[in-house]
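Here the complex is missing one protein chain, while the rest keep their positions.
Entry: chain A
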């Protein structure tokens, strides 16, 4: 490495250092604290009985059926919502990409659900589907299995459906925006060349457009998967975790905030953190995209 390159590298480190220190202080410190706490049996209302218990919190968590039920719910919600959002998001992105005249208005309109705070949208969907305040039952009465007093939040699948619906409604716009950015990157001349060669619309999509926006698809999927994996608000508002709809985040909330079992809650948080890291690694490896370069 030349002297100049070394000096540049040193300058780079110096410039990045303040930001790095702030990042470590606000992100690294809480993570380390959580890892430390996870080795203790520690209840906030019983500080005198704080006791080092090693990996016991992890063993309790990983062997408890409640943990696996919530893991199942979390994975199910993640896979289902992200898959549906990818399809819908892509369709919306294609429409937004082609339409020329009210382009800006359309993009703004599509983004409205995403701009609504998740708790607020969760309440909206909750009230719409409730037995007492809801109007959905009235609308769907013509369906054979729906009656005026059908309780959507009374069973797992119906609760799961409403929770997923609210999640999909809210975050599909985000997905479509990311995919739109990817669509815009695809070179138009390549599409034209494919058409000249006699490719059908489907062939153009699969052979030209999709491969050229692989990075965008990956970023969209990665962001949404990580987001969906931490799902909390909708479940908290709609079922509070009843009927096995507890997600990992809701479970952590319950141990840490409600039961004030800091040790157990921290262990679960660390597990969630590792899951998130694992998902990110899988995506980056699976799509063979070098994110640092920004190209595929």
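Everything below uses one rule, namely that contacts are C-beta pairs under 8 Å (C-beta built on N, C-alpha and C of every residue); 3 or more make two chains touch, one makes a residue touch a chain; residues count from 1.
Just so it is clear, contacts and distances are computed from a predicted model.
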According to its UniProt entry, is the unseen chain "Na+/H+ antiporter subunit C", "SpoVR family protein", "Branched-chain amino acid ABC transporter permease" or "Multiple sugar transport system substrate-binding protein"?
-> "Multiple sugar transport system substrate-binding protein"
Have a look at A:26, A:101 or A:196 and name the one touching the chain we're not showing.
-> A:26
Given the contact definition stated above, which residue among A:28, A:102, A:240 or A:278 touches the chain not shown here?
-> A:240
Name every residue on chain A in touch with the hidden partner chain.
-> 11, 14-15, 18-19, 21-22, 25-26, 41, 44-47, 53, 56, 60-61, 64, 66-67, 131-132, 147, 149-151, 153-154, 240-243, 251, 254-255, 257-261, 264, 268
